[in-house]
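Apart from one protein chain that is not included, each protein chain of the complex appears where it belongs.
Note that the chains are named A and B in the order they appear, and that numbering of residues resets to 1 at the start of each chain.
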Amino acid sequence: MKVTSALANPSPGEKTARQSIAWLSRLGFALVTLFFIIMFSWSSPVFLTLDNWSNLLQGSAILLIVALAMTLIVSAGAIDLSVGVAIDFGAMMALIALKTWQLPWQVAVLCALLGGLTIGLVNAFLILVCRIRPFLATLGTWFIASSAERIYTDGGGAIAMRRMAPEYHDLAVGHIWGVPTPVMIVFVVWLAAWLLTERTLFGKRVRAVGQNSEAARIAGIADKRTVFWVLIAASTMCAIGGIILSANLRQFTPLAGQSYLMDSIAAVFIGTAFNRQGRVSMSGTLGGVLFLAIVNNGLNLMGLNYLVKDALVGIILVVALAVSFWQARLRQQHV
Amino acid sequence: MNNEKTQRGLIMDRMSKRFAKVTALNAVTLTIKPGEIHGLIGENGAGKSTLIKILAGVYQADGGTASLDGVPIPLGKPAAIEAMGIRVIHQELNLIPHFTVAESVFLGQETTRSGGLLNRKSMRAAAQKFFLETWQINLNPDSLISQLSLAERKLVQIARALIDGAAKLVVFDEPTAPLEVHEASLVSDAILRLKQQGIAILYISHYLNEIASLCDAGTVLRNGEVVGYPDRATLQDTDAVIRMMVGRDIDKLFATREHSHIVTGNETPLLSVRALNDGQQLKDIHFSVRRGEIVGVAGLLGAGRDVLIDTLYGLHKAASGEIAIEGKVSRIRSPRQAIRAGMALVPRDRRHQGLVLPFSAADNINLASLPANATLGWEHRGRALDKARHWIERLSIRPAYPLIPVRHMSGGNQQKVILARWLGTDARLFILDEPTLGVDIGARSDIYECTRQLTEQGRSVLVSSSDATELLGLCDRILVMWRGALIADLPTAGLTLDMLLATINGGQEQAQ
Partner (left out) sequence: MSSEIQNLGARRLRVLFEKIPLILFVGLLVWLSIQSPYFLSWENISRMLLQSVPLAILSFGLVCVIAAGGDDVVSGGIDLSLPAIAVFGVAILSLGLMEWQLSWPLLLLAVVIASLLCGGINALLVLIAGLPPLLATLSTSVAFTGITELLTGQRRISVNSPLMVDFRDGSLLGIPYALLYLALVFIAFQVLLHHSRFGQHLQAVGGGKDMAQMSGLNVPRLTLASWLIAAIAAALAVMPLLAQGSGSSSGTATPLLMEMVLATFLGGAFSRRRVVTIWGALLGAVLVNALSNGLALLGVNIFWMGAIKGVLILVVLAASALQHKGKS
């Protein structure tokens, strides 16, 4: 048994210094975001227009959905590298349903969800039955599913459907009560996700398992079952993203979902900087996605070469992650 | 007269150490001659660990001096202390599983050729030679640590401290605690042989039988002070030693236990365990707990108390045997099944097994009864908070704000939170594993009171504790474990602390 030595009491000077650092670090990210907004509005008159922000929100809809899915997974103490292929499978199943099987668009949506569900089931099988850790399991699902996509499309060609049912296409380009449909969809999903994690028992169980799965188990929480539902829910949510994606482009592009992986992980962890307790949360992730969207949009408006933009975004991502983890460390020491 | 010959060996003269308001050591004087095995005896909290940490260089002393072979010990400087020849063999092995014996022995003190290249041949040879010459054990220096038995690993740990030949004082902290009987004797024999090399040995152990067989002299600590220096003859008298450890003051923390709540007669016991065996440590455990009874489980570190608790609650796999609740045999393979059978566990590591630290007190209290505060999965926050407030008040949990994250609470209050979690459920058997470890006096009495109230409701309690006094005052019966087996089932009526301690430390049931 370890004997813990009594800690020396911090001097009053030390205490206030630590408190102010913690306070600053919490504000820090909000300040950084504000700085970016100011910089972008200064460099481009278009930045602060309603039109631009409407574009911004619409463009980040898919990323937000994926990031919400990732938030759920991380809340449960895992990570999911297969979100990209879940998007793809959603889009793929929808296109196949519409084009090959000539089904009505509502059924196509259902098929898309089933596609995402499949990925979730594979993950669940690998993680819960084969007892492979989530990182490895979802890595494997990623590789296998992306290879499957390439094989199916004979090398990565898109499946296009010019004369797509307009209702389906509208899911991405239409409007509901003046609000772009994808934004509406995303809002509903976000609300549902927030309610799920903050107001239901399921959310409580997920967070308990994520924070201390051993204690949760001893208290009688069905940890395996909880993780199962988390995996299913996450992949199905990503499929919704796939629906919007395929509806927008009117085609299924294999491996299009890839680019959302890194950004969604980043958004989730950057989001911890916006949360009072420093944990991952749906509202924090919303902040993270907005941050990334603002940066992306602002850099785009600056008229930079897309390669310059990509490089800058990559660097900003690294810095943002570093800052959010560093201030979490500071906060822990303070407490 | 003392100037004529250098004072050889360890001399600690009136060492004192204070932490805030607590005096851990008060003017402790201890001497060990070279080639002497000196036992350090005392209950938990008597000051042994503090003494060890001073010798390891972790702490400075607040008063007094210490010297080895006449040279003052540079307290608080671990590297300098080690250079002087003082080695501490800690309880935890801390070996790297994929290293070889030779690599582990020489970690941090590798033999090198020019350019920093390892001289594996010489290290292998030296390691092998050491084991052979010191202990007549032929240990393959290329074996991996993961391939060795616990006793062999302990020997590697010891070899690491002695290989450079510069050790003058070696401190052994509970060296045989996690070992089986025959492995324990291997290690004790090994330590005996070190005497021949003229090394002074400080031997800390709760196993009084080992102290009796190995030590030439001893020092008994109680509450940070020395209460006696038993010689070899006195050490053989375990009762006398225990009397020194415990003194005549027993805490008046408990009211006389009324045994009237126990349901007598031929009623089926609430818990009945038969031939429980896990294939590794537990050996054929039989016992039962009646309704309304408080049964204690006592035993030294490594006696198997923790494995027993884990096996009962489904955290550890049983190889064979039967667990029956109210006559119904249940297969308990997971905590959920244990809970369904009517058990509740307050685990021994409240931070890592009991609480979800970032959660609030209310969330932690409601964690085992989530459906009770919800409709179809939708949480009724008001109801949950009210419930939490109810228990916070009942158990006097401070601070009395249900929304504060539990990580800010003191140990005692955290323990009460975990207890409160189960009080509202219909659990019938409460298993408390080290319930008052690191808990202040006030919270302790609250927890004891709560435990007693449980029996008034017809529920039963199984308490596993390393505090014999606590068990004596709280329980109706005490089960004593020794190296994996249940060796005694003692009713507390008429049981004295001496008898209990003698059984716990001596390994056999002592005649009354």
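Keep in mind that, in the parts below, a residue touches a chain if its C-beta (ideal position, glycine included) is under 8 Å from a C-beta of that chain, and two chains touch if they have at least 3 such contacts.
In this text, all values refer to a predicted model and were calculated from it rather than measured experimentally.
Asks: With touch defined as in the header, list the contact partners of the absent chain among those displayed.
Replies: It touches the following shown chains in the full complex: A, B.
Asks: Of the residues listed, A:C130, A:A160 or A:V188, which one is in contact with the missing chain?
Replies: Selected residue, touching the omitted chain: A:C130.
Asks: Of B:L144, B:L301, B:I404 or B:A485, which residue touches the hidden chain?
Replies: For the chain that is not drawn, the touching residue is B:L144.
Asks: Consider the whole complex, including the chain that is not shown, and state which of A:F47, A:Y168, A:F252 or A:F269 touches that chain.
Replies: A:F269
Asks: Applying the definition given at the start, please give the residues of chain B touching the unseen chain.
Replies: Residue positions of chain B that touch the missing chain: 79, 94-99, 103, 107-108, 110, 112, 115-118, 120, 144, 146, 149, 151-152, 180, 182-183, 279-280.
Asks: So that we can see where the missing chain sits, which residues of chain A does it touch?
Replies: Looking at chain A, the ones touching the missing chain are residues 79, 126, 130-133, 135-137, 139-140, 142-144, 146-148, 150-151, 155, 262, 265-266, 269, 307-308, 310-315, 317-318, 321-323, 325-326, 328-329.
Keep this in mind: only the chains that are shown with their structure count from here on.
Asks: How big is the gap, in whole Å, between where the Cα atoms of chain A centre and where those of chain B centre?
Replies: Centre separation, chain A to chain B: 45 Å.
Asks: Spell out the residues on chain B that touch chain A in their complex, using ranges where they run on.
Replies: Where chain B meets chain A, its residues are 19-20, 22, 44, 49-50, 53, 58-59, 301, 313, 315, 334-336, 339, 345, 347, 352-359, 363, 367-368, 370-371, 374, 377-379, 381, 405, 407-408, 421, 437, 466.
Asks: Can you tell me which positions in chain A touch chain B when the two form their complex?
Replies: It is residues 1, 3, 5-6, 199-202, 204-205, 207-208, 211-212, 214-222, 277, 279, 335 of chain A that touch chain B.
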